[in-house]
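Left out: one protein chain. Kept in place: all the others.
In this document, chain identifiers A and B correspond to the written order of the chains, with residue numbering beginning at 1 in each.
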Amino acid sequence: MSPFSALLARDLRLTVREGGGVGLALGFFALVATLVPLGVGPDMVVLAKVGAGILWVGAALAALLSLDRLFQADYEDGSLDLIALSPLSLEGAAAAKMLAHWLATGLPLTLLSPLLSVFFDLPAPATAMLAASLLLGTPAVSAAGAIGASLTLSLRRGGLILPLIVLPLLTPAVIFGTGMVVEVQTGLATGALGFLAAFSLVTVLLSPFVAAMAVRLNLAG
Amino acid sequence: MFDWLFRYANPARFMGLSGALLPWLVAATVLTIGTGLYLGFSTPPDYQQGHTVLIMFVHVPAASMATIVYFSLAMASLFSLINRHILADVAARTAAPIGAVFTLLALATGSLWGKPMWGTWWEWDGRMTSTLVQFFLYLGYSALWNAIEDETRAARICAILALVGAVNIPIIKFSVDWWATLHQGESIVSGQVAPVFLAPLLTMMGGYFLLFLMLWLVRIRTMILERRARSLMVGVET
Partner (left out) sequence: MIASLTAEKLACTRGSRRLFEGLSFRVTAGQALALEGANGAGKTSLLRLVAGFLPQVSGRVFLTENGNEIAEPEGRGRFIGWLGHHDALKASFTVAEQLAFFGKLHGRTGDLPALLEQVGLTRQAALPCRYLSAGQRRRLALARLLLTARPLWLLDEPFAALDITGKALVAHLIALHCGQGGMVIAATHEPLGLNNETLRVGNESLNL
């Protein structure tokens, strides 16, 4: 087992054992999907129009919930020092943590989205496209989130600041992700898929380097 | 490469130089903004917008400053990361609240202009929306600064955030514009500015930029003096 997969496996195991990150995110996602119709009213025509946007925003918020502990837990108990001295580079470690976070939140949220689409009467093609856009876009959420988590790892109340600095960075993901669904609903080709793919790719590729830089600075603090 | 810059980056030398420069900068700012306002008020009312066009003279420069200040902040952050210079740290930190106020001014005047033109205080127009996101970027940056206790660490960490934001801003602007055209927001304003409005608009832009430089310089000087006072009280030389 390589150092990378060792860290990945450990983080996944920790998520399962400590604090139920997966269940928490899914529960939050489902609650958003329940509360919005309660606020907006049960008009299915209206809900079908806003559904994709609500579910995208809900998924992004749900994925951010457990992010603040991504580096913080390892920073506080000294594990991050040992990881920094291990054969795994900090870039590799950040990538492993990002992937673990996505497997524990982005992927399950994507899988839950078709079920929640029912609440908004999304037709089958829109539902499928929403899931596809989440599959493509949630890695960017984990990646941008990892940057935020690395910047706030030394803060006791980092969880409060994290969404404030990460959500603006995620504007393009929400726009293009929802845009993919709008495309199916209106039948107009807009190229949303390409833009979302490009945004995700760039974010996922850059994030480990930025996060590693922030971790290094924080270990020096 | 930047040796010439860092000859003036020694805080003591900087204080001397900026102190001499400041009165001239204040005078230039007052003069330029005064001229801009005079030119603005002497323009004829626009055939479409009437006298509301005057709002554009305070709105458009504020909106461009929102981006220009962020760019300056990002540049200072880059120096802060590469050269680890205290002046760059202070410059980046002090630019943020100034930029946030310009952004807020752009949003407020845009809203005031929107009420007579669109009939609503807010319209999800592409430019207004990106300015709003820009405001949140400033907010996040300042929140992070205030949350990290150690000043040196805060400077470096926030510099990373500023650079990430700077890379993201064009992407955000692009995505928001794309989104605005997708939803066919009825845009009343065309991109064209009538020639009579160009002179006051450009003068106001210059004035705003000078105002930013002036405020920035004052804030940097204040912060350096604050640090000096603090280190005197602690009794340790920095």
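As a working rule, a contact is a pair of C-beta atoms (placed from the backbone, for glycine too) under 8 Å apart; a residue touches a chain by one contact, two chains touch by 3 or more.
Owing to the predicted nature of the structure, the values given are computational and were not obtained by experimental measurement.
Touch with the chain that is not drawn comes from one residue among A:I83, A:L167 or A:V204, which is A:I83. Seen from subunit A, the chain kept out of the figure touches residues 1-3, 6-7, 10, 13-14, 17-18, 74, 76-79, 81-89, 219-220.
Definition applied: only the chains that are shown with their structure count from here on.
Residues of subunit A touching subunit B in their complex: 147, 151-152, 154-155, 157-158, 161, 164-165, 167-169, 171-172, 175-176, 179, 182, 190, 195, 199, 206, 210, 213-214, 217-218, 220-221. Within the complex formed with subunit A, the subunit B residues making contact are 133, 136-137, 139-141, 143-144, 147-148, 150, 152-153, 156-157, 160-161, 164-165, 167-168, 171-172, 174-176, 178-179, 182.
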